[in-house]
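All protein chains but one are shown at their positions in the complex.
Chain nomenclature is as follows: A and B, assigned in order of appearance, with residue numbering initiated at 1 for each chain independently.
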Amino acid sequence: MFAFIVRRVIQAILVMLVISLVGFSIKDQIGDPVRDLVGERVSPAERAEIAEQLGLNDPFFTQYSRFVKNAFTKGDLGRSFLYNKPNLEVIFEHAPATIELVFGTALIIIFISLPLGVYCALRPKSILSRFAMSFSTLGVSMPVYLTAILLIFLFAIHWQVLPSYGRGDLIDLFGNGWWHTGMLTIDGLKHLILPCVSLSTLMLPLFIRLIRSEMMEVLETEYIKYAWAKGLSPARVWMVHAFKNTLLPVITVFGVQIGIMFAFTLLTELVFQWPGMGFMFLEAVHRADISLLIAYLVVVASLFVFVNTVVDILYGFINPTVRITGTK
Amino acid sequence: MKTKLQKFKESYFLYSFKRDKVAIFSFVVLIVFLFLALTAPWIAPMNPYDAANIDIMNSEIPPAWMDEGSTEFLLGTDNQGRDMLSTMLYGLRTSIIIGLGAVALQGIIGVIVGLMAGYMGGKTDAILMRLADIQFSFPYLMVAIFMSAIFQVVFGLGSFERLAIPLLTIIIGLSNWPMFARTIRASVMGEKNKEYVEAARVIGLPKWTIMFRHILPNSLTSVMVISTIQVANAVMSEAALSFLGLGMPVTKPSLGSLIRAGQEFFFSGSWWITVFPGVWLVIFVLVINLLGDWLRDVLNPKLYKG
Partner (left out) sequence: MKKITYLTLSLLLALSFTVSAGAKTLKVGLDADPVTLDPQVQLSGGMMQLSHWVFDPLVRWTQDMDFEPRLATKWEKVDDLTTRFFLRKGVKFHSGNMFSAKDVKWSFDRMRKSADFKALLDPFEGCYIVDDYTVDFKTKKPYPLVLNMATYFFAMDSKFYTGTDKNGQPKDMLLKVGESFALNNASGTGAFVVTKRQHNVVLEMERFKDYWDTKSPGNVTKFILTPIKENATRVAALLSGGVDFISPVPPQDFKRLDADSKVKLHTIAGSRIITFQMNQNRNPALKDVRVRQAIVHAVNNAGIVKKIMKGTATVAAQQGPKGYASYKDSLKPRYDLDKAKALMKEAGYENGFELTMMAPNNRYVNDAKIAEATAQMLGKIGIKVNLKTMPKAQYWGEFDKRVADMMMIGWHPDTEDSGNFTEFLIMCYNTDTGYGQYNSGYCNPKVDEMALAVQSETDIAKRSAMLQEIEQILYDDAAFVPFHWQNHSYGAKNNLRVQPIINVMNFPYIGDLVIE
């Protein structure tokens, strides 16, 4: 176990090294960050001087080794040109917005897919089941930016009941600026609704189907047949015996999908002017903030490796045949 | 001996297909779409990729049945003066080519990597899966920017239009293979300790033969299910890239880039520029997804073994 974790940490470091190396090698293709720092009138000579000051003219290896050295010795991933702050600070500043967006979306998914999935399993032939399944597939078939703009059109412009952009009133959760939350004010919650709904359309059908099929499978097992034979009430059999057993695989998939959902926040955040990490990433691309881009890639990659490691460890606990020590 | 056709006719697969109206309907619609896309150059009223047919003064003409509409442009024109109907047909064609190509590419990479990682395990597994992590953490947007930059240096700006389709296919294909790899790997891990694999190993068959001839066919159901979903995803990815200005060149719009251009007209009076291609794309992706869902339900062997 310990050896496994140590090996994964070493792998994670290698992954980050490779990613930052790739990031460094492509950075010149993304644009010239100096162009974004100066007005259009500034002469090429002045620009070259600024690039020199920022160390952008140094040879590739010098720049890269400086980055790696700072990362290891000081935990410093460089400074964003666009935000003019340390990259890590910028990323952590934008993280709460994305996390709350994903959290809100997850809540919507849970509260809609659980009852609907269970219902579809119990009454597979009913009109409502068929409607729920087809309708949720429609949601996933719509480009998320089209869903978003449609929601804005209906709820923000036509009926004017919900705000169309941004996060609304925020509360500084710890009083130190680490986490500004929109989940504790009415206004903030209102702002969350549209982005969360449009994001949730992507994942809803998957979960309704998953819960439905897992539940149907469980209903076929001996265990449930035995429960029926005991003469328990349907509600008890369904909710206590069947539902409980459905949850485990659902939770596993949920964990993986949450990770994927982070990647999908990009377009939602763009349309709703949601100041999260996806928005930050796009802004960094458009403004050629290569320093922030590389730091972002490293952070995201380490997150992925971390999540995958946790999932693998969990698998090891659930299914003992997958040997996580991995030694032959 | 039954012929393959007979076997198919009696299969559970066909049986459940015939019984599912949604599946039949989706399948028919999909065939119609494929047909339209294939024959677009012959059935479209005009070639929207040809500058000679386009006049800016014809822009934003509403559909034929509306007040200022013209019968020349049945579904109206877009903001550049292109016939909507023709552009949608051509755009669909482009989207389908990119979608299928990208899935073929990611399928090939994903299957090979997944098989190797799952079967060989150990160091190979660790390296390949870390590689997948790297790929996963690079948003395809990054890959797209990077590749189009390299591309421009290698082939020159002049050929961008001609080579945009293969380029996008490669970008979307390269950025989505981990999905396949993971699924295949998981299914291989389940298969490789089964007796038939043991048996093959005992009689000394080479590794590659076991992987491709024995394990792969048994993992094909998952490949099929992912493939359908991934085609839909690829079409959407291309749309998303277009949304960010990295998709097909503006003069040769795909369905995605068409919607991206139209999306700006959503609030203006010219609703048809968004709505028609939007509905067109949604129906297309919807039928693929419905078929995918149906496949997932049918091919999941656990469900019907009773």
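Everything below uses one rule, namely that contacts are C-beta pairs under 8 Å (C-beta built on N, C-alpha and C of every residue); 3 or more make two chains touch, one makes a residue touch a chain.
The shown structure was predicted, so the numbers you read here are calculated from the model rather than taken from an experiment.
Of the candidate positions A:45, A:186 or A:229, contact with the hidden chain is made by A:45. By the touch rule set out above, chain B reaches the unshown chain at residues 50-52, 54, 56-57, 59-60, 79-81, 149, 152, 156-161, 245, 249-251, 263-270. Within the entire complex, the positions of chain A that touch the omitted partner chain are 30-33, 35-46, 49-50, 54, 79, 81-84, 149, 152-153, 156-157, 160, 163-166, 177, 270-273, 275, 280, 283, 285-288.
Here, only the chains that are shown with their structure count from here on.
Rounded to whole angstrom, the centroid-to-centroid distance between chain A and chain B, based on C-alpha atoms, equals 23 Å. On chain B, the positions that touch chain A within their shared complex are 22, 121-122, 126, 129-130, 133-134, 136-139, 141-142, 145-146, 149-150, 189, 193, 232, 236, 239-240, 243-244, 256, 259, 263, 266-267, 278, 281-282, 285-286, 288-290, 293, 296-297, 300, 302-303, 306. Listed in rising order, the residues of chain A touching chain B in the complex are 7, 11, 14-15, 18-19, 22, 26, 29-30, 130, 133-134, 137-138, 140-146, 149, 153, 157, 205, 209, 213, 216-217, 220, 263, 266-267, 281-282, 285, 293, 297, 300-301, 303-305, 308, 321-322, 326, 328.
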